[in-house]
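Left out: one protein chain. Kept in place: all the others.
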Amino acid sequence: MIMNETMLDIKDLTIHYESEGGTVHAVEGLNLTLGRGESLGFVGETGAGKTTTALGIMRLISSVNGKIKSGEIIFNGENLLTKSEAEMRKIRGGKIAMIFQDPMTSLNPVMTVDKQIAEMIALHKNVSKSEALKLAGDMLELVGIRRERMHDYPHQFSGGMKQRVVIAIALACDPELLIADEPTTALDVTIQAQVLELMKELKQKFSASMILITHDLGIVADICDKVAIMYAGRVVEYADKRSLYTNPIHPYTRGLFRSVPDIDEDVDELPVIPGLMPDPVNLPSGCAFHPRCSMASEECAKVRPEMQEAEPGHYAACPFCVKKFINGEAM
Amino acid sequence: MSTEIIPELSRKKRGPFMDVMMRLAKSPLAMFGLAIIFVLVFCAVFAEVISPYSPIKQDLMHMFETPSAQHWLGTDEFGRDILSRLIYGARVSLQVGFIAVGIALVTGGMLGAISGYYTGWLDNCIMRVMDVLLSIPQTLLVIAIVAALGPSLMNLMIAVGISAVPTYARIVRGSVLSIRSMEFIEAARAAGSSDLRIILKHIIPNSMAPIIVQSTLGVASAILNAAGLSFIGLGIQPPNPEWGAMLSGGRQYIRDFPHMTLYPGLAIMLTILALNFLGDGLRDALDPKLKR
Partner (left out) sequence: MDGAYIRVENLKKYFPTKRGMLHAVDDVSFEIMKGETLGLVGESGCGKSTLGRCLIRLLDSTSGKVLLKNADDDGCIDITKATPSEMKALRKRVQIVFQDPYSCLNPRLSVWELIAEPLIVNKIYSNKNEMRRKIRSLMDTVGLAERLENSYPHELDGGRRQRIGIARSLALNPEFIVLDEPVSALDVCIQAQILNLLNELQKEFSYTYVFISHNLSVVRHVSDRIAVMYLGQIVELTEYRELFRSPLHPYTQALLSAIPLAKLDVNRERIILEGDVPSPIEPPNACRFAGRCRYAKEICRNTPPALREVMTGHYAACHFAKEN
């Protein structure tokens, strides 16, 4: 596995939706890089723009009201945004695969699971039908489903098993990049543990890069190498897992960590970030977090902060906190 | 405790009815529909005052006249003024349309709401009866009922109404079934609400949308149904004016005197169109989610 070779480089990505209430700034000037073989945890609350970014990479933004306004998505040295629809179809499911949140609705209920996997394989690999079905059986075994069950329909599987099938479909064509959008949110804790364990195992086996979208910092701690924290359409902090979990810098990241109840400690009142996520139609000026930030100054309302390096590989979009961190002051 | 940061719309409290009307007023098509319905209702109410001639007086000197200054829309095979007949006909047609749908809506709605809310054997009984009604062709059913009750305007409305009951019962039951499983029904029960209040306050308002659309279409089909019955002599008795009867009466002269069928046809079309526009507008206006 060669690290540090950039596989995905997103530059200044902006995605807008038109709605009745105005323009929704779902993703606003997002920058992100992902090395080959790395797994990145993409963390944020509902409406932060995580899923939109993922759909943007897949070029699956609804053309009815959505639009990629600007930016570049460089995947293996090529800009995905300039590709034709036919070229994108080859890439989707082939080089870049996606796992959706709800396994209940992402499988076709009237098709047996082996056929669904084989369909994917047939689309992207030059193999015969029987070979594709055989490969489908292999994939199912790989994700821990017995081969006898390959002719079953999705409804005959439980939620956790269905998510395994979804993972099998995603991995069927040996993708270079796997985007998993909240893959375990719909599952129970013990089933989630099973699926996460499986994903860790497969990550080793396939050496694919992965973007794991989640709101759960615990899952990220479990299986990711790098973490990007997203707020109101932008990445506000980006680092390898260790530095981010030991030294969270951005005030939002710190607030996020604190508002999760700890299982080893008793606290009477959870520290909260006051207020709500800003309305994406009407983003605050300057730093989008400033109305909720306890340290905000006038400057924060005026200038949109850029990402700055606080320690090697650890970036945060808060010049004030980065400075404090470098000076070793308490935050 | 409260930490409000994002400014949010705050409105003055209006009555719920005014609220709906204000929202309805924002839809031009719905207003167009409403205007036409008003005109029709006005015609129906003040038919004696505004119609230039008597609708039943025959004038054999002026048969089959095309539109002229005397007879704006021409005359029919007995020399009766078509405009006057249309104005008086609005009375009958609107009555038939609205009352028949009213009968169907109230009976079908109640039956559907009961069977959707209580489920079980009661639901089974009601829905099987509805299935029996549905299995008989609607026109046949109407003919049978009118034949049994005797031809008159009231019986016609009852017959048309009854024949439409199963449709409403099914629609209401379907939406009640989907709404009763929602958590807010349970929440209302936890708050101590009675079954009647739950049905009236929570279930019916939330199942209005499909019913309103169906009702506007239903008025239209009731008008047509009544017209068909008048044609075979079971509905409005001649010489009383009725749009459907006029339409079918003019049918045999359509090659030579198309105006005899054209104007009643236009009247029916315009009414149905207006009802549909109004129905669509109402459905949107009644749904707070679509409010801007």
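First chain written, first letter: the chains are A and B, and each begins at residue 1.
Operating definition for what follows: a contact is a pair of C-beta atoms (placed from the backbone, for glycine too) under 8 Å apart; a residue touches a chain by one contact, two chains touch by 3 or more.
The model shown is predicted, which means the values in this text are computed figures rather than measured ones.
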| item | value |
| --- | --- |
| Contact with the hidden chain (one of A:G22, A:G218 or A:G313) | A:G218 |
| Residue touching the undisplayed chain, where the options are A:M88, A:L276 or A:A296 | A:L276 |
| Sites on chain A contacted by the missing partner chain, in the whole complex | 45-46, 158, 160-161, 188-194, 196-197, 215-222, 241-242, 245-246, 255-257, 259-264, 266-273, 276-277 |
| Absent chain, residues of chain B that touch it | 1-4, 8-13, 182-184, 186-194, 197, 201-202, 205-206, 286, 288-289, 291 |
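Basically, only the chains that are shown with their structure count from here on.
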| item | value |
| --- | --- |
| Centre distance in Å when chain A and chain B are each reduced to the mean of their C-alpha atoms | 52 |
